[in-house]
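Here it is, the structure in full.
Only one protein chain is missing; all other protein chains are in place.
Here is chain A:
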Amino acid sequence: MASSETAFAEAHRARGLAPFLRSQMRNIAPFLTLIFLSAFFCFASPSFATLDNLGNILTQVSVTGIIAVGLTFVILCAEIDLSIASIANVTGIAVAYFTLQESYVNIANIPLPGAVAILLSILLCALLGLVNALGLTVIGIPSFIMTLAMMQIAAGISALLVRGQIAYKVPGLITTLGSGSIGGIPWIVIVAAIMLLGGHLVLTYTRFGRYVYMVGGNREAAEYSGLNVKLILGAVMVISAVCSGIGGMLGVAHFGSAQQNEFDTYLLDSIAAVVVGGTSLFGGRGGIGNTIVGLFVLGVLNNGLDHVNIDSFLKILIRGLILLAALVINVYAQRLREKAAE
């Protein structure tokens, strides 16, 4: 049997490079985009390709990266979470709400010890994620609608907590992780890297990770295999909310303030990072590796456009066009893969 296996494997390999490349389109295309964009900006601006600027890019994508870890789980399951930015925002606001503010900040807050404030904030975002999870799995509301409602609910809680004011103080640990650095490397970059690595390890080497891919690949088959699909879907919604919450807390420290609507752009950026990276919107394909490439594409694009002389209003349009191109590639990669499998 061993010999027949090798023989078949060879015959399989002999099919050539083209089908292999076609099936890997999902991973190759984002990488080529990244190389192309980097080369373009290197050429267009002398200040782009510096070590300092690389540090800038890394710092700029860190909050998005932390949020995108959880979102990658959700999209791998062929669901979506539109409440990530709102949950990031409310968690950031909550951690400030539980911290003693300067006297001029006019918020009726509840000062607590730092560790308790952090714990309560994480509990809050986990709870909101759990509401998403219950709505999706127990009641059966599509995640698109459920998280749309949650987006509004989280924004509402944020509004009630700060009432249009701005808070500045967060617990010391959060301040360090969000805006401090060690040996020249910002802590926030290290946290993002650790979370991305952790997400990758969970998805690749754990049983839960396999379940996530299988549920995304064919939900019906997962159910007929006796997997607890609802539990897995619920878990990814909670993971997504907690990642968003951590991103939100560090983001508040990073920006130096906690206020309403300060994370609004992170919804689109996080979804874009995951999808541009090549994780399939239909579930089951992709992963954290793809998300990292997607983060760099977005980071290089946002940063590079600042380095070249370009109408800042045009930037928004360009970002939209790049996102569209990535979506087109995402859908085509799926088709090419199906063809290669045929």
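FYI, contacts are C-beta pairs under 8 Å (C-beta built on N, C-alpha and C of every residue); 3 or more make two chains touch, one makes a residue touch a chain; residues count from 1.
The definition used in the following text is that contacts and distances are computed from a predicted model.
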The complex's invisible chain, by UniProt name, from "3-hydroxyacyl-CoA dehydrogenase", "Sugar ABC transporter ATP-binding protein", "DNA modification/repair radical SAM protein" or "Putative electron transport protein YccM": "Sugar ABC transporter ATP-binding protein"
Considering the whole complex, which of A:43, A:144 or A:205 touches the chain not shown? A:205
Among A:144, A:224 or A:332, exactly one should touch the missing chain; which is it? A:224
Applying the definition given at the start, please give the residues of chain A touching the unseen chain. 1, 4-5, 8-9, 11-12, 14-15, 19, 205-207, 209-211, 213-214, 217-218, 220-231, 284-285, 337, 341-342
